[in-house]
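Complex shown without one protein chain; remaining protein chains in place.
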Amino acid sequence: MTATLLHHTYGKSAVRLTTVHRHDDGRHDLAELSVDIELEGDFGRSYTHGDNSRIVATDTMKNTVYALARQHVIVDVEAFAQTVARHFLDSTDAVTAATVSIRQAGWARLSDESGAPHPHAFVSTGAERRTAQVRADRDGTVTVHGGLDDLVVLKTARSGFTGFQRDRYTSLKETTDRIMATSVTAVWRYTAVPADPTAAHDAIRRAMLTAFAGHDSLAVQQTLLVMAQATLDACAEVAEITMTLPNQHRLLVDLSPFSLDNPNAVFVATSEPYGMITATVGRNAE
Amino acid sequence: MTATLLHHTYGKSAVRLTTVHRHDDGRHDLAELSVDIELEGDFGRSYTHGDNSRIVATDTMKNTVYALARQHVIVDVEAFAQTVARHFLDSTDAVTAATVSIRQAGWARLSDESGAPHPHAFVSTGAERRTAQVRADRDGTVTVHGGLDDLVVLKTARSGFTGFQRDRYTSLKETTDRIMATSVTAVWRYTAVPADPTAAHDAIRRAMLTAFAGHDSLAVQQTLLVMAQATLDACAEVAEITMTLPNQHRLLVDLSPFSLDNPNAVFVATSEPYGMITATVGRNAE
Amino acid sequence: MTATLLHHTYGKSAVRLTTVHRHDDGRHDLAELSVDIELEGDFGRSYTHGDNSRIVATDTMKNTVYALARQHVIVDVEAFAQTVARHFLDSTDAVTAATVSIRQAGWARLSDESGAPHPHAFVSTGAERRTAQVRADRDGTVTVHGGLDDLVVLKTARSGFTGFQRDRYTSLKETTDRIMATSVTAVWRYTAVPADPTAAHDAIRRAMLTAFAGHDSLAVQQTLLVMAQATLDACAEVAEITMTLPNQHRLLVDLSPFSLDNPNAVFVATSEPYGMITATVGRNAE
Partner (left out) sequence: MTATLLHHTYGKSAVRLTTVHRHDDGRHDLAELSVDIELEGDFGRSYTHGDNSRIVATDTMKNTVYALARQHVIVDVEAFAQTVARHFLDSTDAVTAATVSIRQAGWARLSDESGAPHPHAFVSTGAERRTAQVRADRDGTVTVHGGLDDLVVLKTARSGFTGFQRDRYTSLKETTDRIMATSVTAVWRYTAVPADPTAAHDAIRRAMLTAFAGHDSLAVQQTLLVMAQATLDACAEVAEITMTLPNQHRLLVDLSPFSLDNPNAVFVATSEPYGMITATVGRNAE
């Protein structure tokens, strides 16, 4: 054997569960999660010798998620991710670190006949996901990230792109009036988990949307920083944030061959290729 | 040649466009559509002889969608589908019938700082699509369908499934309390297009949701009929409706091997296999 | 109740299974299927009254597929689809017709060290699927279709498109040399199932590919008919065939702004919009 293991992890992905929490007044709370578990530890002999004596079966990981979901009311995914991560450190000596990532689907309550929130009927809010990731290691270090995926936004005014570098292969025209559309992915690190993580998540999301809508964009890069700044302002417990903003281009159609003008009225919506803008933003030392 | 053409159509699919309509008060209306065009007609010699003299290139169809979108403000997809369908009947002698299908993405206005609807910033409402389909033929017959795709709903109470047939391969337990989840696809035929098709669409969608939430379901089949009835009640111009309700099962986890009960608290969310319930519902003769 | 049921079916979709058939010489045959079942029959009272007494649970359908797969070696999907369809007619009085659709994934044997076909190790052949659909009704009528999905082919020569109609919105240039790419979907109806359906399927697929590669294409429409003709020629039991050929455009890049020519060398590969060509082709009466 000339090969040597430099790094290895294993786990279970896409453990999907739905939990219902029934209140005394007949109201049900619903949570739908997809959980990924990834373990680091003393598992090398499984790779080198097929010796599984230190291996927790990934099937057991799946069972564990369901069993822990029964024993803990899932209110905030950040807390449940910690519960799951700690379980594997506690239950298995070979584990040196456990990372638990959760994606939560959104469900909005329907209305009942009187217009009040319905106690047990829901409609999906779409592809957007609330995310959480917890990494806990045997030394007691716990890192908690919140986040969101697939928050799709678009503005039809107050976005431009001018003054960029021109070279032999540049054909793009400058514009002070374009459509900007993107699907926001954001992951932020908490210095401490807020007292109400759901309220914090909602405040961050609202701050991002307000920043997106309210500023004059000179570049997607600038928009990213404005949204990151809004996040830091909205939640004191956020130490830093990584955002990814694909530029989902809407291209102005050239209608001049058909003797028609097109004063920013009709655009082709495209999926590919797309611009990809990403940055990690932290707080200034003071 | 021993082969004979029995039926043929051709067209362009997935023509995606974004239109912006600018009001004098600075408010922008946004429409995002994906348009499919399908032509029937005297195109046989293209198949048999490679003679394209009667063929409208599908590239021309794409251009036509963009050009017509410039010349008509897109308010209702039912109307725009008719505009496009009629164009091809008018412009091309070989066409005997044109079918235009549109899927419209949902965008909700964001709020501005004061909480009022934002004039030009939007957030996606998810995977749900409003649909319209118009078929127009040279004899003057025009058939208009409205519809929706991917309206995902779930209820955690007032759903059961009992009394079904049992045979050698039946293992499912009867239940009076289960989760019901589905992704509604519905297509309804209009006898006449309502004066305000968007208001009609919204009323139908609301009626479906109210029916879904408000009734005691004994079977997905029954729920389908209740929702179809609600549609007919909500809109006098709907002659009939076809609905498809996949049963997106949430399976109760058996936690007894782990000495835990599970009183309808933790479920596995599954994608496959899924039940598939479909029906076409019309009005009773009176 | 003002609504009336005009048509209804229900069933189970995406029942996925893997079967292994072990030969005495140590060779294993592998089949991977996804099965859809759709029943027609006397199920109206489930819709109208929530009376499920005539309803076969879709969970039972799933179990039935697995149980029948245990009791029949799956060699040809056409035969297994018939077995499943007939089961539901036999087992359930309320059923008037059963339709069973199967999609089969492709797996190719790997080689062993000596280059011979490996007895039990396989590699996926991709997204292409062999399909079969059987509809059997209580009157004894059985209709069998074979087919394939997602056979993706491309040719870089001997394809053109000229002589098409030009109107106000036409901007496409004529070409005698373009790339033609498509993903073939084909469904053919058998008058009688061939003695060896797998051999028939392979012969049809090979005939389609040879026809695609070997002819000079003047239009995708013409290519479709050439491939359909080849199918009819390859298999006497095929009565008619429906083919769908999306035109997956490869667009020549205009490099002239960069002082470069582009003699059919560099193309943009696009997914949307796409042309959509479809036809049903039968045999000439003789």
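Letters A, B and C name the chains as they come in the text, with residue numbers starting at 1 for each one.
Keep this in mind: a contact is a pair of C-beta atoms (placed from the backbone, for glycine too) under 8 Å apart; a residue touches a chain by one contact, two chains touch by 3 or more.
The shown structure was predicted, so the numbers you read here are calculated from the model rather than taken from an experiment.
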item	value
Listed residues A:A127, A:V142, A:A203 or A:A219, member touching the removed chain	A:A219
Identified contact with the non-displayed chain, of A:G50, A:G115 or A:G140	A:G50
Where the missing chain touches chain C, by residue	16-21, 28, 30, 32, 63, 66-67, 69-71, 107, 110-113, 118-128, 151-158, 179, 209-210, 212-214, 250, 253, 255, 258, 260-262, 264-270
Absent chain, residues of chain A that touch it	1-16, 36, 38, 43, 46-60, 62-64, 67, 91-92, 94, 161-165, 167-172, 217-222, 224-225, 228-229, 232-233, 240, 242, 246-247, 271-284, 286
Residues of chain B in contact with the chain not shown	168-169, 171, 257-258, 271-272
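Throughout what follows, only the chains that are shown with their structure count from here on.
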item	value
Approximate Å spacing (C-alpha centroids) for the pair chain A, chain C	37
Per-residue multi-chain contacts in chain C, two or more chains	168-169, 171, 271-272
